[in-house]
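Contents: one structure, followed by commentary.
Note that one protein chain of the assembly has been removed; the remaining protein chains are unaltered in position.
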Amino acid sequence: MTFARRNAHACLNGSLVSVALFALATPALAQEQLNALVWCDHTDAALIEPFEAANNVKVNLKTYEGTGAGLAILDQSRPGDWDVLVIDAIDVPRALDLDLLAPLPPEALPTTDLFPGVVMADSTTRDGVTYAVTEKFGYNTISYNKSKVDPEDMKDLSIIWSDKYAGRIALYDYYLPMIGLVAIGLGIPTADIALDDLPAIKEKLAAAKQASKLVGDVVSSQTALATGEVDILVGGGEWITAALAAENPDLDWVIPEQGAVRWAQSIGVLKDSTKQDLALKFVQYIVSPEGQARLATSSCYWGMPANSKAGDHLTAEQKAALRWDNQTDYLARAQLYPAPDAELDGAFQDAWIEMMQQ
Amino acid sequence: MGKRLSSLLSAGYLVILYGFIFLPVVVLVLFSFQDGSLPIPPFNGPSLRWYENIFADRHLTSALANSLFVALGSAMVACVLGFLAAYALARFRLPGSALQRGLLVAPMTVSYLIVALGLLTCFNALGIPLSLWTVGIGHVVINLPLCFAIIYASMGAHQKTIERAARDLGANELQVMLLVSAPMLLPSILAAFFLSVTFSWDEFVIAFLLSRFDVTLPVEIWNLLRSGLSPRTNAIGSLVFLISVVLLALLEFTVFRRSAKS
Partner (left out) sequence: MRQDAPIKIGASWRRRTSLRADSLERTERRIAWVLVGPALLWTLAFFVVPFVVMALVSFATRSGKELLFWSLSNYAQFFEKSYLFKGLTVSLEITFTVTLVSVLLAYPLAWIIAERVPKRWQRLALLLAVLPFWTSYVVRSYSWLLVLAKNGIINQALLGMGLIAEPLELASTRTATVIGFVHFFVMLLTLTIYSNLVQLAPNYKRAAADLGANGLQVLWHVVLPLTRPGIMVGAFLTFVLCIGDYITPQILGGNNELGLPQIIMLQLGRRADFPLAAALSIVLMLVVTLAYLACARWLKMDRL
């Protein structure tokens, strides 16, 4: 064989291999697909696979952190690209203003089974129509390693910006609950934060940054706490410690006397989705007791399921890690995320990035 | 005495630097066998559970296949385009050839982030959906200058005489290019191909910004990192490393040895 023919053969083989790999890489194109934009706790195979098997669909998941990021992704997509959206319950009105969500038939949702304080009808409904349903909740508060710090100190929110534990603190990288926590520490309810409060908040943020070792997302914060890089995580809660509890039982969390911030994530169907029925089925699966139990203990972070019936599907240890029985007390003492308008939100984000850059 | 001291110093420097270079890899591989759910000290006896875990993860296996597809495909396109362009610019007189050379090499001097951002802006504006194909396009953009530069730099005068001889013997341009020049340039074409595959295989920013659900391996690993601290990441990293080492060894004993001898 001449050189040329050998090269031509090599080229042809190369192209065939590429095409074959391409075919492998996009399997089951005929199977129906559902595209969901979610927080990382939905990527657990134990949560998704039962639904896929039962309905013979493939669920494509893309994770994001922070409502701004999620809305940015939706903004850069075309209508019909996404079917299901997981979004902070407090931010559902923002999504409604952008006309993103489809109405959900109330009879399809187990609203009466949800914990009373968590239904959040103010956010998830508008004009009597339900657009999203709360699926999971927890607290952004103070997580700590109880063998390394004094638990009594953790009961005061001003620990965030004090330098008693300087260099041993990690800050969770999500500006909304963090600014909320600082505001609560200053005595400002999260619902009342205004532009005038920003200078005081920025000052405390700067002090917090001084005292901190790092600002990290979900995994960096978990890593730092687990490896002993830091002993305190501001913005952490059971969602950090419960998943690590088996490995390191010294990790604990508390809601300080001033209070803490409660996070609640909700799930809804996108208006432009071409698979409304399938998307609704997915939402129903997630809020069903079995789905809720799996979501509560999923791999990225744990949290309380919104559906109280999920308790029947959780083990006693899991419920203890989630502090199932203390929830009424916690719910009373925690405040919702700040829900700023566009201008205040921009100011918040600026303040946060400025803080990181110091 | 001076020679012995300098040999000792050289050996010492080699040891220190090799140690530095291999440190993260050793730790990576060691903790991929961790029998526990956190890849941090203390090391609990070797266990293969994380390797089982990643083989069962279909996201990872499809990401691996995607990476291979994008790397091989974009490297091939870049090599073909680069070879044709290098041949044209080295063998023919074209107006503005200096400008053309500069243009073809320009993407190499621009950060990948900028290439990715530019393509993302355009694709969004035109309504083109993101996919592995868009990633492939981006990877050809960054690999083409490399292929062109490598092949162009190796087109020397001594090859011109052989090509002239071929032309005198009656070959037309196409035949000269495919049957004479290409085989002579095979080492640099292969080097360009190999480098392009390597760059594309490990590239993150373009793959991250220009893909949606079907992602390449670096993006999938990034997603892994963002969904929980686990030795799975160590396992997949060690696996990729192992595959690459085996491939390199194969290449070393077949291609490089042969070209060194010839």
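By letter and in written order, the chains are A and B; residue numbering begins at 1 in each of them.
Everything that follows uses one rule, which is that a residue touches a chain if its C-beta (ideal position, glycine included) is under 8 Å from a C-beta of that chain, and two chains touch if they have at least 3 such contacts.
No experiment lies behind these values; they were computed from the predicted model shown.
Listed residues B:Leu104, B:Val135, B:Ala192 or B:Val215: the one in touch with the omitted chain is B:Leu104. Per the touch definition above, the residue from B:Thr61, B:Gln159 or B:Thr198 contacting the chain not shown is B:Thr198.
Residues of subunit A that touch the chain left out of view are 66, 68-69, 71-72, 75-76, 167, 173, 213-216, 220, 223-224, 227-229, 346, 349-350, 353-354, 356-357. Although one chain is not displayed, subunit B still touches it through residues 2, 6-7, 10, 13-14, 17-18, 20-25, 27-28, 31, 39-41, 81-82, 84-85, 87-89, 91-94, 98, 100-107, 109-115, 117-119, 121-122, 125, 137-138, 140-141, 144, 148-150, 152-153, 173, 177, 198, 202, 204-205, 209, 217-218, 221-222, 225, 233-234, 236-238, 240-241, 244-245, 248, 252, 256, 260.
The rule we apply is simple: only the chains that are shown with their structure count from here on.
The distance from the centre of subunit A to the centre of subunit B, each centre being the mean of the chain's C-alpha atoms, comes to 35 Å.
In the complex of the two chains, the subunit B residues touching subunit A come out as 36-38, 40, 57, 62, 65-66, 68-69, 72-73, 76, 120, 124, 127, 129, 132, 178-179, 182-183, 212-214, 223, 225-229.
By the touch criterion given at the top, residues 2-4, 7, 11, 14-15, 17-18, 21-22, 24-27, 35, 40, 43, 45, 60, 62-63, 65, 76, 78, 81, 217-219, 222-223, 226-227, 243-244, 246-247, 299-300 of subunit A touch subunit B in their complex.
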